[in-house]
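One chain of protein is taken out of this complex; the other chains stay put.
The block that comes next holds subunit A.
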Amino acid sequence: MPDTALPPDGWIGRPMPRAATRRLIEGRGRYTDDNAAKGELHAAFLRSPFPHAAFGITGRDAARALPGVRAVLTAEDLAPFCRSWRTESRAFPGLVSPEQGPLARERAVYQGEPVALVLAASRAIAEDALELVEVEWDELPAVTDPAKALDAASPSTHQGLTSNLAWRTEFGGGDVEAAFASAALVVEERFTFTRHTGVPLESRSVLATYDPAAEALEVRMSHQIPHQMQVHLADLLDLPMGRVRVIAGDVGGGFGIKMHVYPDEVAICAASRLTGRPVRYVCDRIEALMADIHAREHVMQARMAVDAEGRILAFDADDIQGLGAYSIYPRSSTVEAMSVLRTVGAPYHFGAYRARLRCALQNKVPTGQYRSVGHPIGCATTERLMDLAAAARGEDPLEFRRRNFLPEAMMPWTNPAGGRMAELSHTATLAEFERLLDLPGLRAEIAAMRARGRCVGLGFSAVVEYTASGPGAYGPAHVPVAAMDTVVVTLEPTGDVVARASVAEIGQGIQQGIVQVVADAVGVPPSHVTIHTGDTASAPHGGGAWASRGAGVGGEAAWGAGRKLRAEILKTAAALLQSAPEALDLRGGQVVDANGTPRMALADLASTVFFRGHELPGGVQPQFTATHQFRREEDVFLTTNGLQASLVEVDPDTGIVTPLRHWVVGDCGRLLNPLLVEEQVRGGVVQGIGEALLEACRYDPGNGQFLTGTLADYLLPMADNACDITVGHVETPYSGSALGAKGAGEAGTCGAPAAVLNAVNDALASRGARVSELPITPTVILRALGTLEASE
């Protein structure tokens, strides 16, 4: 393990703005579509207009004849240049997910599935040509509703499959039947969670350039995990890894949308290989809403058993996941459902658990990992049951939670869901939360609003997140996912330090965090550290941006590399100064002695080594490039905890819910940069508010047509329907690493839907109404109030 001496007055923990945003505020960002290649072709996809159809492409001549069109390609054309793939995982034995290719062949199984590709001199001409491709469509019955999909009488999502069950499992521990039989109180609810999607403002984009002479592929793309794409593109296009370079420059948001292998992106790479020309493609918004991964379509039946003293005995959860037409490649959509069921009950102590899961194939776009994967569903389920139990007992909801939090003294503890709970700070977090909210004052404020006839409600949620996945997450499943990271640090002749890291910057600010870590590890100011990420030719292999892993995993690699470089610098300085490395230190870019007296500027040392090596004593061979690769050996996940509160107002006439205020206290271990962590939390909360109140991917229940293909139909939180968010911290560094950082980027999204759901129910309670469906649209509210019939 690298040495763990964080400098007492260091840069880690300082709320520094992110240096790289200077470029972005001046419009100098370079996102994928800001790059053009000489001789490039523009691509447009013909996508299935039906959720399920057999098809034949019967005529391409008219499209090909359009001036400016270079090629009209089908699955058969791309097959020689690209393998097909199938999602498999030893974690999900028996998973049913058929073979896929870059373009559909003969049968389309979701609306928006790419079936043909036009390459032309401009995107506009390519789109013109799409209209001239002759296709015979034979529409087939579509499977949409996840529960009905599992009926024996349901049509099949895929030809040749007799069932739409993609995978099922049961797991848990303890005696659930006995717990419910002996319970003083059982609360139960059926929850409906509607599909939604990530909507990064920059849609998925790719510029692929295949060089036939070098037999090498260079791909610029808007992606969270360039190294993962390098692995899969090399595999699918049968190229050596070293001849595939993936570059993710500035990335306009990810949120999990940009961590998968999409057929259209693979098709662009194959098309560049076929033509020997650069090919550029940018998803437009309707394509993004229709064919980016969706997430979180679940029907959850859940109950909780409580004893006479108000202690939780058991949870029993039965979940149906709407998986989509395929299990997403390569990680599998089932990961989301397992995350849902592993999150149930996570903040609390309980003795027994039973989880049942069925994952349903549907003629809808595949679902996949989306910010705070699965957690918001498990959290909302748990926290709503907590409120129902507290209400049934006539008890304050925070008091009920306080009694049931997993006591610090019991940790580490593996709960009956199989979740290993370690180093959580429920007690301290609750104390900070109560201080931040000023509950007596807030309750008086709410009472005053209610006295004036306003329908307001306050809701809480407790959060435990599994973050910074280690090798034990995907490794045993034999899914090729790097849970490690690499950082290379180099001392330049000027005394500047350059870091190259396998973590990826997608706006979350991890570059700034890594710079602060390297600055402290080496002993230079952050202004002397430059970082490069997002290019497989720059940094060796590593994990990229997912699972809130940048600080907890990438940060450790940066610390290790920085300490190695520092040791080498001090060793060299000692040789030059006729001192001992232990007697020297490196602070602020100066080699100093034990009294802090400067002995040599790092810039002088560096220029001596690089330019006047003849001055070095014999036998001194400074190694001013240091690499550290970090994988965590203990703890498959780093658990984090927090509490959220939501204050909402319901308009009983219109059914509109307005979030008024939101509070968060979180413990993500060591804060590398509190300013950036707080904005991760706030952004995550509003994403969760969108999930709770607005966002839904809707399909016609009859013909399965996608209904929310514009941002006028798919509603997002905007500045005027979001609220101010107060954020507090508790800091419990993870004891198993040098920095002690855990994951921070997704906790806001994890807990916000639950808090809003509870707040709305608190507001509706006085009217005898209750809701258990997300998003809580005006229709949901008006049905709950009886203003609308259930069928309306």
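Keep this in mind: contacts are C-beta pairs under 8 Å (C-beta built on N, C-alpha and C of every residue); 3 or more make two chains touch, one makes a residue touch a chain; residues count from 1.
Methods note: contacts and distances are computed from a predicted model.
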Looking only at "(2Fe-2S)-binding protein", "Carbamoyl phosphate synthase small chain", "Response regulator" or "Tripartite tricarboxylate transporter permease", the name UniProt gives the absent chain is "(2Fe-2S)-binding protein"
Among A:Asn595, A:Gln621 or A:Thr710, which one is in touch with the chain left out? A:Thr710
Can you tell me which of A:Glu202, A:Glu218 or A:Asp316 touches the chain that was removed from the display? A:Glu202
Which of these touches the unseen chain: A:Pro51, A:Pro102 or A:Gly252? A:Gly252
Pick from A:Arg22, A:Arg435, A:Arg612 or A:Arg767: which residue touches the chain that isn't shown? A:Arg22
It is residues of subunit A that touch the chain not shown, namely 17-18, 21-31, 33-34, 36, 67-68, 121-122, 124-125, 198-203, 250-253, 255, 282, 284-285, 506-509, 675-676, 679, 682-687, 710-712, 716-722, 724-725, 748
